Structures are given as structure tokens and as C-alpha cells.
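In this view, the complex is presented without one of its protein chains, the others remaining in place.
As written, the chain order gives the labels A and B, with residue 1 at the start of each chain.
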Amino acid sequence: MSEQFTPNNPLPQEAKLPAEIASFSPAVEAEIDAHLAKYPVKRSAILPLMFIVQRERGYLDPPGVAYLADRLGVRITDIWEVATFYSMINTKPVGKYHVQICRTLSCKIMGAGKITEHCAKRLGIKPGETTEDGMFSLSEVECLGSCGTAPMMQIGFDYHENLSAEKVDEILDSCSRGEYRYSMKS
Amino acid sequence: MSTELIKVTINGKEFQVAKGARLIDVCREQGFNIPSFCYYADLALQASCRMCLVRIEKMPKLQTSCTITCTDGMVVTTESEEIEKAQRAMVEFLLANHPLDCPICDRGGECELQEMAFDWGNLEERFTERKNAQPEKYLSPIVANDPQRCILCKRCTRVCDEWMGEDAIEAGGRGANTVIGTFGGWLNCSECGNCIEVCPTGTLLDATYRHQARPWELQQTVTTCTYCSDGCQESVGSRAGEVMRVVARDRYVNGHNGEFLCIKGRFAHTFINDETRLRTPMIRYKKGGKLIPATWDEAVKFATRGLDKAAEAHGANSIAVVGSPRLTNESLYALKKFATELVGTENYTATDAFSLSPFFQNLGGQIATHRDIRHAKTIVLIGGEPEELQPFAGKQIRQAVRNGGAKLVIINSTPIRLKERATQFLHINPETEDAAVLAIFNQAHNELAARKMGVQETELIELRRTITNTEGDVVIMFGGEVSAEAQSLLAQMPYLFNKEGRRALLHPLPLYNNSVGATDMGLMYGKLGATEMLDAAGDSVHAMYVAGSFLPQHLTGREDSLGKLDFLVVQELFETETTRFADVVFPAASFAEADGTFTNSGGLVQRVRQTIPPVNQSKQDWVITAQLSKELGVDFGFQMSASAVFGEIAERIPAYAGLRYPLLKDETNPVQVKHATIEQRDLSQESEAIRARVEKMSDTATKINATPPVGHELFKIGTLTDKLPQMHLLASGNPKPPTLAVSPLYQITVDAGMKREAIGGD
Partner (left out) sequence: MFIGAIGCEPLQLKRVNLEHSRTIDVYKRNGGYDAIKKVLGGMSPDDVINEVKKSALRGRGGAGFPTGMKWSFVPKDSPKPKYVVCNADESEPGTFKDRYLMERDPHMLIEGMLIAAYALGARINYIYTRGEYRYLINIMDAALDEARSAGLLGEKILGTDFSCDIYTHTGAGAYICGEETALLSSLEGLRGHPRMKPPFPAVSGLYACPTVVNNVETLTAVPDIIKMGGEAYQKLGTEKSGGTKVWSVSGHVNRPGVYELPMGYVDMEKFIMEDCQGILNDKKLKAVIPGGSSVYIMPAADITGKGVRMDYEGLVAAGSMVGSGGFIVMDETVDVFESTKNLIEFYKHESCGWCTPCREGTDWLVKVFKRIARGEGRPEDAQLILDLCDNIEGKSFCPLGDAAAWPIQSAIKKFPEDFKRHLAPLTMQTETEVAAD
């Protein structure tokens, strides 16, 4: 036992989590307060608040998680267990434009596979990956309730429906040019 | 559960069962084997493993028997082709992604999934796809994790939440990607290891024992833990004279603690076979000289000669006899006998942090066992910090609140972690616990007490109302913060609060495994306490016979006291600050090498069993004492047998009357000693003394607002815990290593700068 105590190879130590806590502008804080006011139990606001942290910080980074735990009065592990359950909560960074193509049955039989292939080819990444410049992430997602207007994709929260390869090109072009405007606040 | 009986038919046989009984329990009690993984008594229901399926008439689908409450006339089938197919299917599903390399798994041989698979027999493996593989990793210096073996029964997450109140380990991810883990992958918890204990598979493993032995090679011995006053029953696994691990798995041991243990009990056993254990008796022939190894004969002769000399020169009272509250009742009894019957000195004591003698001298009611705490309706906790100092008591409190709906009132100057579960938390000024006791004892003092405690008077009124409104048991627990007079008041409180339908029970929170035993054996009733004795060294005390060591808190400011003695005999496991001045040192046996008994804070007297032969040349403490007395010309008549010593205890000490080892054999039914109940007596003198002291307390004290971090007491390095390398990492703040694939022991050097202040004497 005791010989184990002599380290073979001393390595630098990592800082303990959470090292820092995220902070937000008064406007964002007000938005968070408004969400918290809706529920008799603070923890209920966990998902709305996660979306806000994600919007402000790109993903749930450790300081963001620490902020949520602090604000909701829960433990860090509570944030972790919830964040990893929901597919829309990103615990890793994603690209500036998150292209999410529906892969479920209605879209699939209406040609979602071709749209995904097209995007993958054009962006040079596979579903689940992010381009090197951090501009695009590509995902295949499950049914988004756009079956009557299939195939479809979502960029951020925007729906793009009745897609064709040309239409996809148009949208991605505007993203690449930095001209894409989200149609709604998130 | 009500006492009303209802009729349930199981597999064609009728049974009378208590209304509200859980079907799975009923079936098992009646001998019908129902498999399960996620069901665990007294934990939240999970119903996720789907193993305990049964057929109940008039219900459309198979039902999980763990979620069914028996109703009158229920007709249940637990064995049928349909049920067997379903249960086989569940095992098949669980094994689908589970590695089938049991021979290399540390849990092999005591794995519930493995046993289930073997029990079923002829399981054909139809799963020919790739298994979802995940790398093994460390979750902490103590907990190793092999995620792909997980069957997601979530016992671990539930014990972490419900037993420990920590929520350190949780399920993350979703669906087939669900894993047990924690944010950042590194556990910063009290490292109790209960998650490891309850894990049915090899998912969570003891990193201190990993790859060191197979369970079937180990000799399992049931014994009592040597750390705190909870007296947890544990099973020590040893191989060839070496203690390999300590567990509380219900297949080996079924004590009052169930499968619960804390980090110290479960992991800090490495001191037993530590290479720094004293090897032989040693003699310091000249003051200031070195300790020289000697034979037992030489050392015993040298010791008795020294003690004789002191007695001749300064009289019997110049010899002090000091025991340790870690020793067995047998050893402590032998010491007391040595002091009073052989030496004839009035100076004897045990090196405890505080004395419970005023409490036992005034005891006006029953001591609450840990089981009583679990079923209490109201718990009043004055001072103390059970979650750090008596972890099992802390667990019982949490479960009483969570599962039993008990009200918990905490009176503490520190916002301890347990306050999360409290119904009422009186955040008092530091060192005003006595004021609280005074107010509970006599509400006439409410105003004064509230002012000094820095709380509202209404809080005290509410506290009293909580107690007086209770139907059932009120358990009053207290720590070492309360004074001797306050202990007397507390001890008499049953007379104030007992009533038809309500019992006031008491539960002291001493720090050591045998603090209560040391009091019972009479060692705490000597003329001088430990510090007074040190102060008298070289003055009225000239020689000492110490079994164990003084605590750092005793020696602080008195570092040289022992040097003033003419002669010092010490029996110890290790060289300590006390052996530094010893003229003779005897190597003593640890609890794992001793036979005997410990008496826990609930008054349960429980067996300590020899697990391994004495390490090196060590001997049990009472054997050494008996040897010294024999050399001094008195045969104690112990016949080299602990049971003989205990027999004498039973004869001489009324609380232990009638007890014998055979009666203590079964750890499942522990025996509570019968402490004498003192009649209600006038306590005006004590309460007046407290009142006068409370009057002098400051009105404007500053409160302590920070909740102490997890492990601030548990991880303190003492003589024993020092021998667990992992403990040093924890005491240094448990830094996350660069890679989780390798034990942090290999990655992190603990330097002096990282260490928290050591207190020792754990």
C-alpha cells in the first residue's frame, strides 16, 4: 500500500469545479427572474434557465452550470443529471449554426436522407460533427412535428420546411455569408 | 403499517398478512423467491429492473411486486411459465450489454447479477451484437467505476441521496446511454463507499481493494467497527493474517447498520497491517535515550519495577492509569481493576474528548438505539455533527425524517449539513448550547436563553411545542458541546416529557467506539481527568500506565508534561506523541486482532472478534495488563480468555448483569445494556450553575454562517486514518487528477502545503 504513495509521475493538478460562476447582464437576469416567478418551486425553471445559459454562453459550460446550481438552489449533480437527459441541452460547444435535420419516418420517406447527405457533403462533416471553423454543426434529430411539410430542418429554433437541395443551399449560403437572420428570439 | 390482518393467496396458499404490507416482502417472508435488483428496503421505490414481476388476478399485465400493496383477497401467482419467461428475459436484457468476463471482475463471486444468471441456468446468449463499451475510470481516490457493468438499479444514487443526503452520484444521459456518474466526473463527497456496498454488480468498486483478492479467498469475520460510537457491524475480510477489506454486505453481516458504513469504517483499515506497527516491546533504558527492542519478559519486568519504584517513593496515588475509549470493555475493565485493586490509585481515566459520567449518573430514562432514532417522531439534536462524527446516526436521522416523517429540530452554532433536513434549525451563537438545554429544561429561562443564543423566544416555544405535541418517541441527542451540568439536565428530561403515548429517549454523541463502555467500566469516574492528570505530572503524579495515547487536544500546551514523569509505560499500535516519553512500550493488538466487546452510543454491547492473529509481537491490551499484574504478584484470573473477563464484567457491573458472549453472538439482535435509571432528583443546583454561566455569556456574539465542507472531520488525519494513502488526498481537498483512468495516488503528490490541519487521535 504505502509504496503506492510515491507518485511515479507527478502531474499538475486541475482546478476544482466549479472554479467560477457565470454572470449575466441585468436584462438577462430579469428574464431569469420572470421564469422563476412562474413556479412555486424554483427547480421547475431548470429547463428555461438552461436555454438562457445556453443562448448566452453557447452551451452549458462549467461556470454556467455553477450559476444554475446557485440560482436554483440545487446541487451541481442535479444540473448535470437533467442537462444530460434532454437532447436540446448542449453540454459541449456547438457550431454557430446548428443544422438539425429530421430523420424520422415521415421526413425519411419524403427524402430526408438526401437532404442530410447533401448537407454533409456541402459542409464536409458527418452528422454529429461541427465544422472546423465552428460555423456549422450538423445533427440528425427525431420528429420535429413537421411531417406534413417534410422534409425539414431546424436551424436554431427556426423551421425550414418542404426542403429541396436548392433550398438548403440557399439557406446555408446565407449562413456562410453571415446574412442569416433568426426569425425569432430564443 | 396497521396491525389489521388481511387475506392474501399466493400460489394457491392462503396467508394472513398485515394490511398495507408490500407484496414482495410478504412473498419473500413466506419463502417464495422473488428476484429483484432495484428493490432495496427503506429506499425509494424504483420499479425499474422489472425482475419481481408476478401475476395478480384481475390485473391486465404482470405487475412488479415491489410496488404492490397487499389488499384483501388478492390472488397472486409468483411462479409460472409466463413469469419465468419474463424474468429470464429481464436477465437476458441486463446481460446484453454487460461484459461476460466475470473472472476478471472484482465483484465476481459476490455479484447479484452473476448469481441470478447462475440460478437460472441454461441461459443461452442470443445477443451477438457489439456491446456498448465504456472505459473503466476512477470517480474518486476511493471509488472505481466500470460503467459498462451497470444495470441501472440506481441503488447507489438512492443511498447517496437518502442515506447520506449528498446527491453526489446521479444518473446522467438517457436511454441506453444512461450512466451513473457526477458532474465533471469527480466525486467530491464524504466517500462513504455505500454506493460501492449496495452495487449489485461490479460497477462501483472499492479502489483501495481492487485487484487485491477474490472474495472466496477471504475469511469473513463479523466484528464491530473501531472508529466512532455508532458501533456499526462489519465483516472483515482477511487472507493469511492480512486484512484485505471491510464490508457490510448483507450476505456476510446483518448488524443494526444494515449495509451502511462510512469511509473510516470501510476503508481506513490499512493501519492494521501497516508496516509502521510496533514490532516488539521496547525499553528506554535511560531518559532521553532511544527505545531499544526487548523481549516481553524483559519489558514486563522493567515496567513493573518502574511502577513499583514510583509507588514506593510517592505512594499509590502517584501512579495514574489511563485507558483509551477505543479499547474493548475487557481491556478497559482490566485497566480499572489494575488501578483500583492492584495499585490502589484514585487516578485513572480514559483519554476521551469529553466525559459522559454526569449523564449516566443522572440518567432518568432509556437510551435510544439507532433503530429508535430511525423510528422516532421527533428528534432534537443539540450540538454535535453526526454526519461527520457519527455518520450512521446521521443516516438514521435523515431516514427518520424522509421515510418516517419525523420532525427534526437542530440546535447548533454551525449550520451543519443536516440542517437541510431539519424542520426547525435554531442557529445559535457559538458556545451557547447550555442556554438551549436550560430553556428546554425550564421554559422560565426562555427569554434569557433566547437572548444569549441569538434566536427568537418564539423559536424556543415552537421547539417545546414540537416536543410536547409528539405522539411516539422523542429522541434527544447531544454532542460534546454541552457542559457537565447540562448533561445532568438532559439526562433527567424524560421525567419532563414522558407521557402516555410518548417516550423521551436520550442518545449521547460521544466520539469513540467505546466511549460508553469506558464510562460503564468505571474508568471515567477517577479523581482526575486526562488534562488534569497531565497537569499533575511530576507534581502529584509520578508514573503513568497508558493503554493507547493522549489526544492531541489533551497534549496541546502540555507537550512536555509526560516528560516530567519518573516513569511511563505505554501500550500502543504505533509510535505516537505519548510513546515519545515512554520508558517501556508494549506493542498492542488492534481491534482486528482482539476478542471482546464495544458498547456503542445506543448502549448496544456488541462483539469484537479476532479476525487475524496479532500482528508482529503484539498482544491484546487486557493480556498485557494481566501480565503486568501477574508480575506484580496478583493473578487476575482471566485465564487468557476474553470471555472470562467479560464474565467478570457481567458479575461486577450491574448494567451488564447476566450477559455472556453466547448471548451477544447474533449481530442481528443486538443486546442493549441495562443502564440504571436514576430517580427524578432536584437539579436546581445544576440549573442555577448553568443559569449563572449563561448570564455571563455575551449578548452580541458573532454567528458562524458557513456550512463546513463535507469531510472536514471525517477526513482529518489521525494515527489510524494516516495509514490510508487515499485519506491524505481527501484531506488535501480531493483534487481531480489529470486523468481518470489511473488511480489519483499515482498522479498527485500530497505535499505539506495541501494538508489540512491534522488533529490526530481520530
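Just so it is clear, contacts are C-beta pairs under 8 Å (C-beta built on N, C-alpha and C of every residue); 3 or more make two chains touch, one makes a residue touch a chain.
Because the structure is a prediction, the values reported are computed rather than measured.
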Displayed chains contacting the withheld chain
A, B
Sort through A:89, A:125 or A:138 and give me the one touching the missing partner chain.
A:89
Out of B:43, B:152 or B:356, which is the one that touches the chain we can't see?
B:152
Applying the definition given at the start, please give the residues of subunit A touching the unseen chain.
38-48, 50-51, 72, 74, 81-82, 85-89, 103-106, 108-110, 141-150, 154, 157-159, 183-186
Of the residues in subunit B, which ones touch the absent chain?
45, 47-51, 53, 61-62, 67, 85-86, 89-90, 92-94, 96-97, 126-127, 129-130, 132, 151-152, 171, 173-178
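Basically, only the chains that are shown with their structure count from here on.
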Need the CA-centroid distance for the pair subunit A / subunit B, whole Å please.
46
Help me check something: in the complex, which residues belonging to subunit B touch subunit A?
167-174, 181-184, 186, 188, 270, 274-275, 723, 725, 728, 733-738, 743, 745-749
Going by the contact rule set out above, which residues of subunit A touch subunit B in the complex?
1-2, 4-5, 7-14, 16-17, 62, 65, 75-81, 84-87
